[in-house]
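Left out: one protein chain. Kept in place: all the others.
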Amino acid sequence: MRRFDLSDRPFDVAPLREALLDARAGAYAGFEGWVRDHHEGRAVVALHYDAYPALAAREGEAVIHEALAKFEVLDARCVHRHGAVAIGELAVWVGVSAAHRGAAFEACRYIIDEVKARVPIWKRESYADGDAGWKHPDEGAPRD
Amino acid sequence: MRRFDLSDRPFDVAPLREALLDARAGAYAGFEGWVRDHHEGRAVVALHYDAYPALAAREGEAVIHEALAKFEVLDARCVHRHGAVAIGELAVWVGVSAAHRGAAFEACRYIIDEVKARVPIWKRESYADGDAGWKHPDEGAPRD
Amino acid sequence: MSSVRLTVLYFASLRDAAGRAEETVQTDAPALRDLYAHLQACHGFAFPVERLRVAVDGAFASWDEAPRAGTEVAFIPPVSGG
Partner (left out) sequence: MSSVRLTVLYFASLRDAAGRAEETVQTDAPALRDLYAHLQACHGFAFPVERLRVAVDGAFASWDEAPRAGTEVAFIPPVSGG
């Protein structure tokens, strides 16, 4: 079963979340990353995600399997957008089910942190002033 | 505006979550506590939450306002069930929106931890063997 | 020491032990701590006062407070929401 997916169109969180819930699951932690209308004070008008799908799938699955091994969780999923994404749309979703809340939170945080740090997806922001650029964060910079 | 609510019937997370999202919100962290079919190895067949509504409202609002003050978040809400709750139903939901994910996770965790520790709500579990009992955790016991 | 009339609320296992959700009490206890001690003896509550909190009129209060006439007093056993 695939636990990490790229989606080239808006997707609905509800069925993904429901698929994670079962009678053993006392806790569900979710994270959603939304496209903001600003970045460091500049007005953002459009966003595009480039990805290397084969490697992103492999690395995304690896991240989730690490989380399943490290934390006492029942299941986890992640979906990340690919291509053009509008302001106010969902860019990334992570869901984790577990018997207890501590593990659910920790695994959810681990997955989004590692996906942002390792999965080959790149964001290109277009600004209201006509400028645009790919985001290639410095390795030493604080993760956002 | 009320940010903490008791609900005596099943409630839908979707509109609550949507109300937290705005164009400034890059991050949303959610927590859901579901009624499991077991507790420490015993089969649970029914669950009832007692609450002191006036004090629960006051203490729940206090918890959320503490979270809004402590963490760089935009908004937060919590809804907790009251009365009879069926197996597989949602018992408690917390949602937090923020510009950045760290604060969203931390505030969400803070709220559910404090709600469980301080808000006057009590769980009564009924077991398959006919036994039933109120949960009154030891103060020194690990929080679950 | 004056005697006051107030309402006491019981929740969860305290309600089961008392056999009621609330009762009207006439008390001359000097502090809420003493009011609990009296009701604990009446109803056989298992909790020592140290494991409870006390609320007056929907807000947490101190056990050292004197009972006040017409108030709603609640003994809060360890909570278990979530």
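Each chain gets a letter, A, B and C, in the order it is written, and its residues are counted from 1.
The criterion applied here is as follows: a contact is a pair of C-beta atoms (placed from the backbone, for glycine too) under 8 Å apart; a residue touches a chain by one contact, two chains touch by 3 or more.
Since the model is a prediction, treat every value here as computed from it, not as a measurement.
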Touch partners, limited to displayed chains, of the chain removed from view: A
Contacting the left-out chain in the complete assembly, out of A:A27, A:V44, A:A67 or A:I112: A:I112
Option touching the unshown chain, where A:R3, A:R24 or A:R124 are the choices: A:R124
Interface residues of chain A (partner: the chain not displayed): 33, 49-52, 54-55, 58-59, 80, 91-92, 112, 115-124, 133-139
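Basically, only the chains that are shown with their structure count from here on.
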Inter-chain centre distance, chain A versus chain C - centres from mean C-alpha coordinates, in Å: 50
Mean-CA-position distance for chain C and chain B (Å): 26
Geometric centre distance via CA averages, chain B-chain A, whole Å: 24
For chain B, residues that touch 2 or more chains besides their own: 33, 112
For chain C, residues contacting two or more additional chains: 82
